[in-house]
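All protein chains but one are shown at their positions in the complex.
Chain IDs A, B and C follow the sequence of writing; residue 1 opens each chain.
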Amino acid sequence: MRFSIETRLLYRFQEPCEVLLLVEPASTDTQTVIHERLTAPAGCRLARFEDPLSGERRAVFDAAGDVEIGYAAEVELAAVDHDFSGRPAGRVRDLPASVLEHLRPSRYCPSDRLERLVRREFGHLEGGEKAGAIMDFVGRNLTYEAGVSTCASGALDTLADGAGVCRDYAHLAIALCRAADIPARAVSAYAWRLDPPDMHAVVEVYLDGRWWLADPTRLAPVEGLVRVATGRDAADIAFMHIFGKAELLEQSFRVDRRERLAAVA
Amino acid sequence: MRFSIETRLLYRFQEPCEVLLLVEPASTDTQTVIHERLTAPAGCRLARFEDPLSGERRAVFDAAGDVEIGYAAEVELAAVDHDFSGRPAGRVRDLPASVLEHLRPSRYCPSDRLERLVRREFGHLEGGEKAGAIMDFVGRNLTYEAGVSTCASGALDTLADGAGVCRDYAHLAIALCRAADIPARAVSAYAWRLDPPDMHAVVEVYLDGRWWLADPTRLAPVEGLVRVATGRDAADIAFMHIFGKAELLEQSFRVDRRERLAAVA
Amino acid sequence: MRFSIETRLLYRFQEPCEVLLLVEPASTDTQTVIHERLTAPAGCRLARFEDPLSGERRAVFDAAGDVEIGYAAEVELAAVDHDFSGRPAGRVRDLPASVLEHLRPSRYCPSDRLERLVRREFGHLEGGEKAGAIMDFVGRNLTYEAGVSTCASGALDTLADGAGVCRDYAHLAIALCRAADIPARAVSAYAWRLDPPDMHAVVEVYLDGRWWLADPTRLAPVEGLVRVATGRDAADIAFMHIFGKAELLEQSFRVDRRERLAAVA
Partner (left out) sequence: MRFSIETRLLYRFQEPCEVLLLVEPASTDTQTVIHERLTAPAGCRLARFEDPLSGERRAVFDAAGDVEIGYAAEVELAAVDHDFSGRPAGRVRDLPASVLEHLRPSRYCPSDRLERLVRREFGHLEGGEKAGAIMDFVGRNLTYEAGVSTCASGALDTLADGAGVCRDYAHLAIALCRAADIPARAVSAYAWRLDPPDMHAVVEVYLDGRWWLADPTRLAPVEGLVRVATGRDAADIAFMHIFGKAELLEQSFRVDRRERLAAVA
């Protein structure tokens, strides 16, 4: 499937500072950026980087005053199997170091605190069934509602609150998976059919030797997720990290499906 | 029913300090202390106080070096109805100030954080049925296990841990009741048939104009609870509050049922 | 000194519910309500209560739709000594039960967690000097700023944040005093010369057999504080506790000094 993406960010910076920007889709085996355009005022000295291993990309710019960033792209997603039911969890000895780190607790996913809950609720399940039951548990126990969580809320807060937004759903799902010894990480993505459109936070679990996407909010089809950044939790994948103070003036995200035109003779 | 109680506390105090002691059963309409003996070394200058309203009693002593405190009593409990099913919750306007305070969050019972959980789980219930469902929820979601919680653990920790001891059960039950607008408080009690014998922490809920005892651990019959102290949570009802440093050397609690001898002609 | 007070509260209640209102100044030895007027729509069935011991007052009303509450009063404050320097802390054995409870940790004042900090920073001080040093410490380590704390923030959060509003200042000061074995409690008050005018949260410490007012924010003179409610922390003294959902439409508080006219022959 092919998607067109449009992002517009307008912020007011009270003092000159650097900004880290994670809005460009990653270049991976199953995700190809056909064409794209990242625009920023000239004074921003925008620098772009691509991680050779993950294909993830970041930009850094110097911000001062009102700054408008625009990004537009067309991205082709290959068909991927998203059904991890029946997939076994790996043995620890078979996990690469880059996966091992996603077994550990992180700022918003204190999995060390959830081991008992996981044993009680999911102790009888294994692998893909366990991960699936965790996604269901999160969906069943949370209500999607803005204004309950803050940027300091972690998975334990969300569990008590019983409500949150996509990042809270992701954090609770990740923390529970890790507590169950299933590597799990956070992914930011453009999400087709997410309403209202926004940068989405979803989850990946590692089973049977590879990562599998899942969206515990069930608000957008997994097939339409265009991956941007990957990390331990929201702290790693925020689309903008401002090393100073700023005020949001306007921002918009848009994802549309592009029907490929049939080649006409 | 009549119970005999025996308490022995042996502590080593590294530095001279005052100690607040809550081990004497309260004198109430339904609980009569037949006879008792509180012993402490002479140098302790033990002072005893009784609260005229609640009938609760406290002692304060000066501690230094090794101190052994002994307490023995015989207490008669009147038969009390402990079945609060069907009892309505009161209106706020009908609650005395001394009850109102037990609607508020406290150190270990942050009820303000559990309002959503309560609405989702118990929103369809009222009064005694709601309180009863909360006790069942606590019993069902927790495993009785020492060493999981610490003296800093509150109800949110216990909810995540899924395990704890009597004080943790009490804290979670109290926090949930308050979040459901049912006044709830903590009670320390000698507990007949509690095994191993120890000072027990249980719960009281306010319904239909009076307080009702409940033990979410289900480890001892409510009929055999000899009330000592009442408060917002464990911070208020600890049997010993040491204003200094001390080391526990030995301590024991014992409760036995006394069969009243039939008068023989 | 005599003060005139005016309060206006306009709220929208999404569903019928009860509301507890703490806006009327207490009647105490040193604070006399000369005349007053509390107004509410007739359907509210406003009920007023006065605690015979503390002289504190509360009102409860039934709320539905848009409700406007008005309160106006004239209050005379006797001259009171507010300088607690040199005053000794009491012995535990001399503290009444109603004071003892203010040595314990509460929802927003987890004093059990601050004992080391208190020993390190204030261990060399006693009584009034210790309480004074704690007030200075709070003032020096916090910046008055709205939007940093939330209604879930406690003294440990405030200590880390280094910023907060009056209730956060009060919570940190209270928690530190209790950790230093000085009874401390929260007081809500109309505060003359507080700018902008608002219901203020301040502190009382118990030294030398009585309570002493202190304002760690230093934003208003202690002499101009008209006491409303007293409790363990903000949970007890909020001027409105809504047992349901509501939206603030408008609210205002006003305190003016009334010059007493000289009697002319």
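Things to note:
Heads up, the rule we're going with is that a contact is a pair of C-beta atoms (placed from the backbone, for glycine too) under 8 Å apart; a residue touches a chain by one contact, two chains touch by 3 or more.
A quick note: this is a predicted structure, and the numbers were derived from the prediction, not measured.
Though it is not drawn, the left-out chain touches A, C in the full complex. Of the candidate positions A:15, A:101 or A:208, contact with the hidden chain is made by A:101. Set against the missing chain, the residues C:36, C:51, C:74 or C:161 yield one that touches it, C:161. Of the listed residues A:15, A:83 or A:112, the one in contact with the hidden chain in the full complex is A:112. Within the whole complex, the absent chain has one touching residue among A:6, A:36, A:129 or A:181, and that is A:181. Listed here are the chain C residues that touch the chain not shown: 113-114, 116-117, 120, 143, 148, 156-157, 159-163.
Against the chain not displayed here, chain A makes contact via residues 18, 20, 45, 47, 49, 51, 58, 60, 91-93, 97, 100-101, 104-107, 109-110, 112-113, 151-152, 181, 231-232, 235-236, 243.
The working rule: only the chains that are shown with their structure count from here on.
Contact topology of the protein chains: linear, an open path with no closing contact.
The centroid of the Cα atoms in chain B and the matching centroid in chain C are 30 Å apart.
Centre-to-centre separation of chain A and chain C, using mean CA positions: 45 Å. Residues of chain C in contact with two or more other chains: none.
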